[in-house]
Structures are given as C-alpha cells and as structure tokens.
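Yeah, one chain of the complex is gone here, protein chain that is, but the others are all in their spots.
Chains here go by letter, A and B, matching the order in which they are written, and residues are numbered from 1 within each.
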Amino acid sequence: MFAASNSQKSLSRWLFYAYILLILVFTLGPLVIVTILAFNNNPSASFPWQGFTLDWFKSSTPDRVGLFDDARMMAAVVSSVKVAVAVTLISVILGVNNAFLFVREKFVGKEFLYMLMLGPLVVPGVVLGTSILAFSHGIANALDSALGNGAGTFLRPGFWLVVLGQVSFVATTTTLVITARLKRFDLSLEEAAMDLGATRSAAVLHVTLRFLGPAIFGAAIIAFLFSFENFNTTYFLSGPDPTVPIILYSRLRFGISPEINAVSVLMMVTTGLLGLAASAFQKEEGLA
Amino acid sequence: MHLSTRFRRGQRLWLLLLPTLLWIGLLFVLPHIKLFLLSFMDRRSGAFTLANYAAFFNSSLYRNVFVRTTTFSIVTTLLTLFISFPAAFIITKVLGRKMKALALIAIVLPYWVSELIQAFTWMILFRETGVLSYLLQYLGITHHNIEFLYHNSTIVVGLVYTSLLFMTIPIINSLDTLDDSLIEAAYDLGGDFWSTMREIIIPHAAPGIMVGSIMVFMLNLGNYVTVTLLGGKNSLWFTESIYNQFIVRFNQNQGAAFGVILLTFSVLFVWIVLKITKQDLTEAM
Partner (left out) sequence: MPQEIDVSLVHVTKKFGDLVAVDDVSFEVPKGSFFSILGPSGSGKTTVLRMIAGFETPTSGDIYIGGERVNDVPPNKRRCNMVFQRLALFPMMDVLGNVTFGLRRRGGMSKAEMERLARKALERVGLQGLGRRKINQISGGQQQRVALARSLVLDPTVLLLDEPLGSLDLKLRQDMKLELKHLQARMGTTFVYITHDQTIALAMSDTIAVINRGKIEQIASPEELYRRPATHFVASFVGENNKLEGGRLVRMRDAQVCEVDFGGILMSGRMGEPLSPGDTVDLFIRPEMISLRPGRHENGFPGKIEEINFDGSHSLIVVNLLEGRAPITINVKLQHTEQAPEVAAGDLVTLSWRWDAANAFRSPTGKEA
C-alpha cells in the first residue's frame, strides 16, 4: 500500500511495528511494574526485587498490614460496593426510561432536553461535584429549618449525596448505551406481539425489554465501573464513610506503601475484567 | 375511544418525562443555576456583587493559574494528538487483522483502570525512591536518588497517559470508514505518503480528530487527580483553586465564580475552535 520499493517497504513496516511497540510499552508498562511490585518483598514499594510475598494482600503484623487486614480499606470497599450498586440500579432504570422517552415519544423541546442531558458528561467533575454540593447544602438547610433539625441530613455529604452525585453523570452514559440499542429495535415486533394477543405492556415487557437485555447488562457494567472508580465528583460529596478512591487519594498524598500496589492490582483485575466484559458486549453490539 | 387513547398517550409521555426531568433538573440544571447565583453573591450578606469575579481578574495568581491550566491543556492535547494519530493510523491501515485486535485490546485496557491508579503507577515510577531512579542507579548513570515527581513534565506525561485512549478511539473510528482504495487511488495518481496524508487521510479523519481533541482538552482542563498527585503542591491547576475555595476556605461564592469561569471558558473555547476549523460537531458525533 505504501509507495516504496521492497526494501524500503519492509523498513517502514518495521518502523511502524517499533512505534506500536513503544506505545504498548507506554500504556502497559506502568501497569505491569505496579503488578510486579505488589508481590515484591520490599517495604519501600520499589525495586530491587527481594523475593515473592503475599504480605501486601494478607498480613497483620505491626509493620506490615495487608489490604485484607486493613479495616479502613475493607470498610471503604464495602461502601464503594454499596454506592456502586445503588448508582447502577438507579442509572439503569433512568437509562431505560430516558431511552423510551427519547426514541419513542414526540414532544416540544425534545432536542433541547437531549442536549441538556449530555451536559453532565461535558462539565468537569469538580464543577459538577461542587455545584451539587452547594445546591444540596442549601436544600438541606431549608429542610432543617422547616421540618426541624436532622430532616435534611440525607442531603449532607455522605452515602446518599454520593449516590445522587454519581447518578447525575452515570445516567447519561446508561441512557446513551440503551438508546443506541432501542433505536435499532424494529417496532413491528411489538406490533406483532400485540397482534398475537399480548397487551401493550406485555409486549413491551416480553419483546422490547428482552431485546434491550444485552444493552441493559452492558450499561449496568459500565455504570458500576464508573461509580466504583469515580473520584472527582465523589470527593466533594463524600462523608464519614469514604469510597476506595477517596481513601487511596488521601493516602497517596502522604506517601506510598506497598499495600497500595496490592489495592491497585486488585482494582486493575476487577475493573479490567468488568471492562473487558463491557467491551466484548459492545463489540457484539457493533456486529448485531 | 379516540379521546381516551390520546389521553393515555399524554399520560405515558408525562410518566416517562417525570423521572428524566427530576434527574436532569435536580442533579444538573438547578445545581448549576445555584452555582451561577452563588457566584454573584456576597459571602456574608448574600447581596448581589461582582466582587467574586473581580477577585479573579484582579489577582495575578488566579489569572496565572488559569492561563497555566489552559496552556498545559492545549499542549497536552496536541501532544496526545501527535502520539495517537500515527498509532491510530498504523492500527487501522497497516496492521493485519490479528495484530490489530491485539493492539486495540492493549490500548483499551488501561482505560478501564481508574485514573487514580493510573496516576499512582506514575508515582511509583517517578518518585525519588521510585523505579526510574532505581533503574538509573542500577545502570550506573547516577549514584543518588532523583526526584522525577512534581515537575511540569510529570504532569504532562500523566495527562497524556490518561488521555491517549480518548484521542485514539475516535480517530480509529473515523479512519476505519476510509476506503483503502481511496489511498491507492491517490498513489495511482502520483501522490506520495505525505501528500496522501495531507489531502486524503487527514481530511477524512478530521471529524475524529476534532471529537478526540475536544474530549481530551475538556478532560485535561477539568482534571484533578492526575495533576494534584503528579504535580503535588505545585500543580497550580484551576480545579485545585475551586477545591480550595470550597473545602479549605469555605468560600462557596468565590469557588462558584471560579466554576462558572471554567465552564464558560471551556464552552466558548470549544465553540471558537469549531468555528475556526469549520467543523460541525453534530456531523462528527
């Protein structure tokens, strides 16, 4: 394809391979090194290699706390999972609802609402976090003074505020994924179901929602990942029960311990697997 | 009958519209209106004031941080483009089917690793007792620890790393739709590598380049994790100024003004770039 004699051709081909190799070293190299260090029996979290150990995962000696024996870290994992499950549920339900709204319905200002809906993806997470914080702060104060102290507590930094804050942008992503599939749904299938005696809601339930199944599954994985990994927005809204990224960040600002390598490996494996599942699903989608 | 179906249809619309409006209204529109209003309020009295904006424009520190953030964002966006474009081109037009799939997986994988972990891996490499420092001593190039963290260039490396995929994927998508026979036709008519690049390949990939650049620019501008971890106390990123006003100084109003400035600027900037390059984003998406 490239205009060159044979020898030049193979030379440029080798240059291309070298370039791709360089890119791969750049993208994967750091991840590989962190993984190796997570099993290195060296408390400085660096080289040289001092032998294989699992201490950074499981150990409770005074000078070596493995991540599974780190109570604060484990508590953060639990609260991360709680948040992620809640965010996933709400965002997927919103995503299905929005997909039907934008694909099936006609109403004034639809285009405008759609553009508005893309907003949370464009606005920097820090701005999104602060604006939700400021807004909820005002509402919580109003609730407190109207209904007595404590009425607005759920809108103070903490579990529910983190969930709401993450839903604000995760729901946009789930909407995009589910909308893309609903657009390809052949409406005559629903009509055929009704022609065969199904009620409208039964047709939607048994035919349309089943068709959306893979997209809903994919959207759920993506929502879980986005929630589990989010830092920017969560940082402002998080309360006494921080999520894993928040704990990690605060520890990283003070220094590096080998335990963080272990946490990284664990997160890479989980999110990597979930991510692969999501991309595999998306690829299937692309072919369908 | 006719009336009742119409009524039911209207009912269904509202039933679907309600959750959407609640979500986008309560979690996006109203908070940003609140942010906007706060930015024009006096911190104590709540009266209308332009002081929060005046504070930005009168302070050379804030102005400098803002200019610095923007400049770095533009530079890293361009750098990411220069690294990503050849990679995307090679992946779509040079590699065979198997190699292509492999390279794609390798490029997509880090994307699923959280940004925090990405930044952490660079800290592991770059800190004073880190891997790079060790490697240099091991090779005998130096005999003491060197701190690679907390430099401007460290920030750039970290930002390019987190942005790479957001640039590469849109370009790959646009190059994928370029018929190979167009490239052959250009050669056949006497074109060489560079003229074909300039007249056929880059114009065809322009929408992808545009989408990628805008995404990466916005991500850089709004970045917090990578810049604070790799830049440390000296990162001087504008998002950090927002954070400081809100959390450290409890000055919501000043922070709100900074937020509005960042938002307005980024939207304006993207709009101007689109106008200058005569690109239509809706076409590109």
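Heads up, the rule we're going with is that a contact is a pair of C-beta atoms (placed from the backbone, for glycine too) under 8 Å apart; a residue touches a chain by one contact, two chains touch by 3 or more.
A quick note: this is a predicted structure, and the numbers were derived from the prediction, not measured.
For the chain missing from the display, the contacting residue among B:42, B:128 or B:188 is B:188, taking the whole complex into account. Which of B:17, B:200 or B:247 touches the hidden chain is settled by the complete complex: it is B:200. Listed here are the chain B residues that touch the chain not shown: 179, 181-182, 184-192, 195, 199-200, 203-204.
Quick note on the criterion: only the chains that are shown with their structure count from here on.
Distance between chain A and chain B, defined via averaged C-alpha coordinates, is recorded as 17 Å.
Taken in their complex, chain B has these residues touching chain A: 12-13, 16-17, 19-20, 23-24, 27-32, 34-35, 38, 83, 86-87, 90-91, 93-95, 103, 106-125, 127, 129-131, 134-135, 138, 161, 164, 180, 183-184, 187, 192-193, 218, 221-225, 228-229, 239, 242-243, 246-247, 252, 255-256, 259, 262-263, 266. Interface residues of chain A, counted against chain B in their complex, comprise 1-3, 13, 16, 19-20, 23-24, 26-28, 30-31, 33-34, 37, 44-48, 93-94, 97-98, 100-101, 105, 107, 113, 116-117, 119-120, 122-128, 130-138, 164-165, 167-168, 171, 225, 228-229, 231-232, 235-236, 245, 248-249, 252-253, 256, 260-261, 264, 267-268, 271-272, 274-276, 278-279.
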